[in-house]
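First, the structure itself, so that you have it in front of you.
Removed: one protein chain of the complex. Kept in place: all other protein chains.
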Amino acid sequence: MAILKLDKVTKKFGGLVAVNNVSLELEQGQLAGLIGPNGAGKTTIFNVITGVYRPDSGKVYFMGIDITKKKPHEIAALGIARTFQNIKLFHRMSVLDNVRVACHFRLKASVFSAVLDLPKYAREEREMTKESLDLLEAVGLKQLANESAGSLPYGYQRKLEIARALATRPKILLLDEPAAGMNPEETAELMRFIKRIRDEFGLTILLIEHDMKVVMGICEKITVLDHGCVIAEGSPKEIQNNPEVIKAYLGSGVYARS
Amino acid sequence: MSDAQASACAFSSGGVLMNLTLFLQHLANGVALGFVFGLVAIGYTLVYGVVKLVNFAHGDIFMMAAFFVYYGIVLFSFPWFLSFLFAIFLTALLGISIEKVAYKPLRNAPRISSLCSAIGMSFLLENFAIVVFGGRQKPFYQPAVLNKTLNVWGVRIQLVTIITIVVSIGALFFLSYLVYKTKMGLAMRALAYDFDTARLMGINVDRTITFTFAVGSSLAAISAIFWALRYPQIWPFMGVFPGWRAFTAAIIGGIGSIKGAMVGGFLIGMISILLVAFLPDLAGYRDAFIFIMLVFVLLFKPTGLFGET
Partner (left out) sequence: MYKQPSFWLTLIALVVFFAFISYAQNNFDAYVIRIMNVAAIYVILGVSLNLINGFTGQFSLGHAGFMAIGAYASALLYMSPELKAMNFFIKPLIWPLNRIQIPFFPALLIGGLLAAGAGFLVGAPCMRVKGDYLAIVTYGFSEIIRVLFNNLQSVTNGPLGLKGLPTYTNLWWSWGWAVFTVFFIKRLIDSSYGRALKAIRDNEEAAEAMGVNLFYHKTLAFVVGAFFAGIAGGLLGSLVMTIDPNAFNIMLTFQIVLIVLLGGLGSITGTVISGVLIAVLMEWLRIVETPMKIFGITIPGISGMRMLIFSIILMISVLFFRHGILGDREFSWQGVISFFKRRQSNRGG
């Protein structure tokens, strides 16, 4: 059974159909790519999956549960984590605190035991801190744990966002253009990193990318979106040779006219 | 409760005709008050539309206008109409200066800063008025001509009421001309639609904002004059409740929409008048009702009646 399933999802903004009747399935452990030109509706699909937007029609299932109407924080707690295209860190908080926030929803101790620092809370706090530091180590930011998140260089901010997402102990990780603004070497390194965390944490990953070449190397399955519609789906090989995709990518302009 | 019932009873069984005229009388007052709130509400809406700021000081700009009229007459012995014009001009100037001093420097600061600045400005104006004008209520000059009462088919309507309505309609026409037919209006709408893009396209942001504050403040001055003619006691806190009700009107109508501000103003004006007239027991809770209305609108239709998303 698919771990994540979008069933004929449509999302409109006023007259604009940002996502049009999209169906999509992710298998457990898959590293899948979602590509498409600017404004194709990729981010909107993430926002629908994570509950930021309610689709106008269609449903989203996660491990067989209908999550269409759930709130973002409930969906995060179920096991879907994400990063943002335009990085959304907690800028004024430390790197470590950014990650610890994402552990917070698992906290069982009450407000009062937190304020009084009762043993129950103290133990959970220690566990959260340890887990967060481990995650920071995994992404190579441990030595910056006490820096303020807003002061990190761009590439580190991207990694911090991933570490933060991992701290929710997700089953699915949604990455929105993680390589944006990186040079080819950095991108290649990041892709290796993504593959590594997939294996290390047993994740299922859906990756949005602008640049088709980037995802070709690592994704097992690719879905191509254009104007809100799925225009192709398949292995990187199949996608590469699909004329529809080439047309969408080269811009209906240039080739059609000449 | 019992009084309210009694008045409801009188309304249905007693002299139907007399109550109809009474009702029409209240209706006329409600319409006039609706225009007053509507004009103030437009000030909130225009400013919010262009700079995305709730001008907390707007109610106090309204108050200052009434005092400008007062001092125009008392200090400079201007004739009343000249004093009105003088006040409108000064109020526009005041609005512009407030923007220059308190809002412009914070245009790129976090929202919370400009919010605090607006609140601080309101606070400052009120305290300034207390110190300079005094905390006591002052009588507002009532030109004898405007105080006549007309008798239209048995319905007694004050001339002020009619003039309020006529002048407000005139102001509205002038405003729609400004906003929809002039270059400046186009610039305002462009900024309201997309501030950054409009700026990149070479719209003179500062001039447009100055203009917006001038228009909004003049409208506040006009409505303050009508307000003071109706409730002729002026004092430093006189802007608080009208300001608050007008703001509510702007939200209910959909902030950013001129039409919405007018409709919201009417709604609030009617409620204010009719509640006092027909349910006098609950009149004290008037602002509580308006508040609950506001919360409901914000909860269930945050864009208001005519607002865009």
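To keep things simple, chains are lettered A and B as they appear, and every chain counts its residues starting from 1.
Going forward, a contact is a pair of C-beta atoms (placed from the backbone, for glycine too) under 8 Å apart; a residue touches a chain by one contact, two chains touch by 3 or more.
Computed from a predicted model, the values in this text were never measured in an experiment.
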Check the options B:L115, B:I163, B:L274 or B:L305 and report the residue that touches the missing chain.
-> B:L115
Given A:V101, A:A188, A:M216 or A:I246, the one touching the chain that is not displayed = A:V101
Interface with the unshown chain - residue positions in subunit A = 50, 52, 71-73, 76-77, 81-82, 84, 88-93, 97-98, 100-107, 111, 114-117, 119, 121-122, 124-125, 128, 164-165, 167-168
Could I get the residues of subunit B that touch the absent chain, sorted low to high?
-> 53-54, 101-102, 105-106, 109, 111-113, 115-117, 119-121, 123-124, 126-128, 130-131, 135, 240, 244, 247-248, 251, 284-288, 291, 294-295, 298-299, 302
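In this section, only the chains that are shown with their structure count from here on.
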So what's the Cα centroid distance for subunit A and subunit B, whole Å?
-> 48
